[in-house]
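For reference, the structure discussed in these notes is given below.
All protein chains of the complex are present and in place, except for one that has been dropped.
Coming up: subunit A.
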Amino acid sequence: MRMPDLTALLTATAVFTSALAFAAKADEVHVLNWKGYGADEPWAVEAFEKATGNKVVNDFFNSEQEMLTKIRTNPGLYDVVMINAAFNDQAMAGKLIQPIDVSKLPNYADISKDKAGSPMLVHDGKVYGVPWVWGLTALAINDKSFDKPPTSIAEMWDAAHKGRVVIRDDAVEAVQFGAIATGQNINDIKDMDAVKTKLTSLMPQIKTFWSSENDWNQMVASNQIDIGTYWSGSADRAKTHFKLPVSLVVPQEGAVAWLDAFSIPVGAKNVAGAEAFINYMIDPKFYVEWVTKVGAPVSANTKAVEALPEDAFNRKVMGDPEVAKRIQFQAPITDAQREAYLALWQQLKVDVK
């Protein structure tokens, strides 16, 4: 009697585990996003898992190119991917993402019309990206180094800050920053030589090229820098979450604005889970908690922004019509432009060695 019992037990266990494994697979939502950027907040993942029964598996990228490579080389692995709107075109043209049925997303109706209808996200009437948050690449300052926050981008060139200025190690961002400093349209740079001259004169001011939020915060925490380019959401997070002396400055010359959106890759195994996850990400409840606990960019959902206190940075400053007039949204750029920008940026970095 003993032997058959054992066999039965083993079989039962095997069947049970495989059923479990299968069940777990079907309910997993694989999300690809920047690390520490909302979707991987433990409290958010827990709340979403509790509400929907889906299990969230996060994966991360360090650059837009890496993100595109990851979805390209792992078809069917990811269910949700966060794509900067300027890259949505490229992802769609490469047949990497599929149209989204927005009727399945109750919160979609509250997304501001200009963002939801952005030609960067909607192609042939089909929605390829659900706007999530937007923000600025502007300036941030170390409060300890300034009595009064500066208003002009020229502060970066001030000799008083020599060796205490940082800029992100990103060719596109650097060139677009140079365009703003020379009073040009970031999406249609006519005078590239002026940008080059302007950036060349900035290079001796630079302490280092930052690449992650952590770099920036570390340098401010140890009082090594005065001013630098920074993302609005990160500056907010540095202030609220890490209690660092950081303030965002939207210079009078303007700032680069970007829009981040969620897409569903072609071949996603759990489209229903992906839709539920995206809907949760644009929900006012999640957003308010994200801003309060961690610090975040501005939600594309108007109801979510309205749910913030009146004096909240993301409502007061970022919602200010005066700021809205100054900012320029990034449009898609071609590979040829990207390579030209990189060549310029590398040349600048070599010349300053």
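FYI, contacts are C-beta pairs under 8 Å (C-beta built on N, C-alpha and C of every residue); 3 or more make two chains touch, one makes a residue touch a chain; residues count from 1.
Simple rule for what comes next: contacts and distances are computed from a predicted model.
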Given that one chain of this complex has been left out, which of "ABC transporter permease", "Anti-sigma-W factor RsiW", "Anaerobic dimethyl sulfoxide reductase subunit A" or "Cell shape-determining protein MreC" is its protein name according to UniProt? "ABC transporter permease"
Full-complex contact with the absent chain, from A:D89, A:E155 or A:D170: A:D170
Can you say which of A:G94, A:G183 or A:P309 touches the chain missing from this structure? A:G94
Among A:Q224, A:T240 or A:Q328, the residue in touch with the chain that has been omitted: A:Q224
On subunit A, residues whose C-beta touches the chain left out of the figure: 62-63, 65-66, 68-69, 72-73, 94-95, 169-171, 203, 206-209, 211, 218, 222-224, 335, 338-339, 342-343, 346-347, 349-350, 352-353
